[in-house]
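Yeah, one chain of the complex is gone here, protein chain that is, but the others are all in their spots.
Chains: A and B, in written order; residue numbering restarts at 1 for each.
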Amino acid sequence: MKKLLFLALLVLGAAPLAAVAESGPQLMTPHYHFDRPTIREGARLFAEHCFSCHSMSRIRYNRLETDLGMSAKTLKQDIMLPSGAQLNKGMVVTMRPKDATKWFGVAPPDLSLEARYRGVDWIYTYLMSFYRDPSRPTGFNNHVFPKVAMPDVLAPLQGIRAKDGSVIEKGSVSPQVFDQDMQYITAWLQYASDPSKLERDSIGPWVIAFLVVFTILAYALKRAVWRDVH
Amino acid sequence: MRVERTPGDTSRGASNIQNRGILMANEDQDQGERPDGGGSSHGGKAAHGDVDKGKRQFLAAATSAVGVAGVATLAVPFVKSLEPDASVAAAATTIADLTKVAPGMQMTVSWQDKPVIIVHRTPEMLKSLKEVTPDLADPNCEVPQQPPYAKNIYRARKPEWLVMVRVCTHLCCIPLYKPKPGTVEPNWDGGFHCPCHGSLYDLSGRVFKDVPAPRNMAIPEYEFIDDGSKVKITAMYPKAKLC
Partner (left out) sequence: MSGLLAWVDRRFPLTKLVKESMTEYYAPKNFNFWYFFGSLALLVFVIQVVTGIFLLAHYQPSASKAFGSIQGIMYDVKWGWLIRYIHTTGASFFFIVIYLHMLRGYLYGSFRKPRELLWIIGFVIYICLMAEAYFGYVLPYGNMSYWGGQVITSIVGAIPYIGTWLAELARGSFGIGTPTLNRFMAFHAVLVPGLLAVLVLLHVVALHETGSNNPDGIEIRDHLGPDGKPLDGIPFHPYYTVKDVFGVGVFLIVFSLVVLYAPTMHGLFIETYNYIPANPLQTPPDVTPAWYLAPYYAMLRAIPNKELGILTLFLAVVAPFFLPWLDRNPKAKSVRYRPVYLVMVVVLVVSMLVLGWIGMQPASPKLLPPARFFLVLYFGFFVLLPFISRIEPTKPVPDRVRM
């Protein structure tokens, strides 16, 4: 009885904690398989739509061959687009920060670690959330990143939507295809922020299995040695 | 030195029983022998003890073997992490764009913190290489200062392209490039002049006689890529001495 009273007191003391809630825009969760084909497609789409402005300096081009199994041809043709691109160097755009700041107000950030910093849900939702806003210099705004300096480079694909989500102009692909494309790009950004995930997923089961075998042996040894202790 | 104790021996246990409270209901009354930590054979349990000991030894060996194998496997990534990493590998090679070098012009690029000169030689420059032979210390490149494919008077894969580490073999200064005939001395056909101690080289980097420098300048290992529009400098030729 006394124990219950105590617990009740503790819970009462902690109750106000429940009132502290998280606030912010609702984020959508992407549902892609984090595998090599998905990431390769994401890399291709990234090179097509984002790679004029955003660097991925931590990712060296040759990594796409070894990590992702991308063919040398696809790599040269679809990915190594900026001038001066070299296999063993990082993915760097040629836009100079000074020019970029002049044109956009702020230089487009390097996106190598963006997925770590923002989280995968944020990035996916961001890519899906541009809308027409005549009050902005670019003519566009974003639900997840208000007053963003980035223009809606995805408009040709997605089309143009109003703030309430209604369609102003249709895009070149269907909403389902666009959604999938944005998921691919998100997967690529997730890979870029932590390429080790592919390796970890592949060696993980072996490491754990080995340790389980070791622990079972160690336990049997312990039991055998402790047999005569009472 | 073990003291035998059988269940029911209360000489020491009596006081224990009295001290027990309800909490102790499940306590094992057999205070028993203190185990001696190894193979124990007491009375009728002799055979059992041997089996136990064998099992213990096997398990100890098996666990140790698996453990050692695990540690050895784990050591591999740690040792490998000390190998030159991707950024070092990237800096180890330099790629130069040859389309920017017109005939008669040169370009000097930095490679592994060393200057490498690339000269787009004209036919006149190439002709002069044959004429300057009597003044040279090692005209036929006997001393291995270049990879085998550069062991010729052009000291190059392709005659018109000189790719050379621009470091004087005397005391490591960077020689001046003097391609114009008649500049350094009256009979000058073009070449290199080192300002530090006056060493002279021809347009293939071959060292002149009677100068402080002992050897021809070093030619690195390189290859042409992208249909010959670029050259990739990869490594020092192992036998060559820089300076």
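Remarks
By definition in this document, contacts are C-beta pairs under 8 Å (C-beta built on N, C-alpha and C of every residue); 3 or more make two chains touch, one makes a residue touch a chain.
Since the structure is predicted, the reported quantities are computational estimates derived from the model, not experimental observations.
Touch with the chain omitted from the figure is made, among A:Leu81, A:Val173 or A:Val225, by A:Val225.
Considering the full assembly, B:Asp85 is the residue among B:Asp85, B:Glu131 or B:Asp226 that touches the omitted chain.
Looking at A:Ile39, A:Ile59, A:Ala107 or A:Met150, the residue that reaches the missing chain in the full complex is A:Ile59. For chain B, the list of residues touching the undisplayed chain reads 1-3, 15-16, 19-21, 23-24, 27-28, 31, 34-35, 37-38, 60, 63, 67, 77-78, 80-83, 85-87.
Residues 3, 6, 10, 13-17, 19-20, 58-60, 112-113, 116-117, 119, 193-196, 199-200, 203-204, 207-208, 211-212, 214-215, 218-219, 221-222, 225-226, 229-230 of chain A touch the missing chain (whole complex, contact as defined above).
Please note the rule applied: only the chains that are shown with their structure count from here on.
In terms of their C-alpha centroids, the spacing between chain A and chain B amounts to 34 Å. Note for the complex: chain A touches chain B at residues 60, 63, 86, 88-89, 210-211, 213-214, 217-218, 220-221, 224-225, 227-230.
Considering their complex, residues 28, 30, 32-33, 35, 37, 40, 52, 55-56, 59-60, 62-63, 66-67, 70, 86, 89-90, 93, 95 of chain B touch chain A.
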